[in-house]
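A single protein chain has been omitted from the complex, and every remaining protein chain is retained in its original position.
Here is chain A:
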Amino acid sequence: MNDITDLEVREGVDRETVETVANMGSYKYGWDTEIEMEYAPKGLSEDIVRLISEKNGEPEWMTDWRLKAYRRWVTMQEPSWAMLNYPEIDFQDQYYYARPKSMEAKPKSLDEVDPKLLATYEKLGIPLKEQMILAGVEGADAAPADGRKVAVDAVFDSVSVGTTFKDELAKAGVIFCSISEAIREHPELVQKYLGSVVPPTDNFYATLNSAVFSDGSFVYIPPGVTCPMELSTYFRINAENTGQFERTLIIADKGSYVSYLEGCTAPKRDTAQLHAAVVEIVVLEDAEVKYSTVQNWFPGDEDGNGGIYNFVTKRADCREARAKVMWTQVETGSAITWKYPSCVLRGDDSQGEFYSIAITNNHQQADTGTKMIHLGKNTRSRIVSKGISAGKAQNTYRGLVSMHPKATNSRNYTQCDSLLIGDKCGAHTVPYIEVKNASSRVEHEATTSKVDDDQLFYCRQRGMDEEEAVAVIVNGFAKEVLQALPMEFAMEAQSLVAISLEGSVG
């Protein structure tokens, strides 16, 4: 029996939730910044593609790459297999490029960046100053004393505003910059890897992204290097009627390690906005990448107006032996989510993991999941998906596990749990399983439960109000996934859970 005096408190996380619930405003990132913007004309054509390429100062090979994608895209159809219902998107009624006027001449360092832009990120709680971030920031009594550094790349509408800690990262040989800068400064890496995981022909949205992506982040970790700090990108959509198309490319060379965080917010608007990003991760021999997302785009109002339409293609290629990748996502925002972060387990003994919390409330719809493509021998994958639906929301888990003939002795474990709050919402599980060799094994478990009235009453009898009670129960339901997040993000995610479920009971 453990003695009680050995006990350590490691919480803070749940505190935060409760406090957040108490001071809740429905979408706290819903304000916009008045910044003079420069737009490309509305609509999409070869000229617009050329213009974007020119604005980014790209070499010809890049322009050609985009044009090829564009020509392909015009022949493609929007996919309709997902369990999503939304009005037709008029792709000609969008701006494909917007950037703050002040960014016309690229600032050389963060000191030169428009203070209004920096203030925007400050208001979002994202430090663009190079400073220590204490793990757990406020209210974390258990924060480690040594603090942690997180390097940030901030993308505002179409352009990267700036990247912190560049010098310190450079000392370790790590390249962390905007993708437009990488195209100019590291063309050999970009040419070798861009489109090698998600080819420009992959799917409708990825092809669109390949033609018009404006910016995003680029990461290269050299052989044997453990990245000395967390890397993160914060995406902010600000301009109206503007699609955001970021492109992220991460390359972990042999024996390297990196943990990467992605956060997203957008102002409240009553018209829907399009977001079609592509993330490509290349993991070489013995390397490991952790990619965490807290997606908190504006979900639309209670009646289903506005919100972000989020069509994202994320894929990691474990290209060589013993490569390892872990996707963790907390999806609370967006009106529409269409997203399947995937792992191609090509190298022998490579491993892929996917941990997901998808919360839908009001009229939100999410069709999300993962694909685990086992190509190499002895490959392992693990999927833990927690779907939470409230209000009139629909939440679909769609997952593919595929064991190819050569992927002998491979294993997959899938656990897929759905939690319903109220009786007007829905949860759906659509697993696709293909096993083409006899020595591999796939295990799938799925549960659906409701937030139980007895649990709610128990919490309320102990003093919590209904919203606190729901937040506590839901955070408990999603615990395995929250635990997979880096500590700072776990807190943010817990409070997001509470915020996004506001008004879901009673």
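The working rule: contacts are C-beta pairs under 8 Å (C-beta built on N, C-alpha and C of every residue); 3 or more make two chains touch, one makes a residue touch a chain; residues count from 1.
As a working rule, contacts and distances are computed from a predicted model.
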| item | value |
| --- | --- |
| Protein that the absent chain corresponds to, by UniProt name, given "S-adenosyl methyltransferase", "Molybdopterin-synthase adenylyltransferase MoeB", "Fe-S cluster assembly ATP-binding protein" or "Choline dehydrogenase-like flavoprotein" | "Fe-S cluster assembly ATP-binding protein" |
| Candidate in contact with the missing chain, chosen from A:E88, A:E188 or A:D454 | A:D454 |
| Which residue of A:Y205, A:F354, A:Y397 or A:F477 touches the chain not shown here | A:F477 |
| Hidden-chain contact residue, picked from the options A:E181, A:D215, A:E468 or A:E492 | A:E468 |
| In chain A, positions touching the absent partner | 1-7, 9, 11-12, 14-15, 18, 22, 141-142, 452-455, 457-466, 468, 472-473, 475-480 |
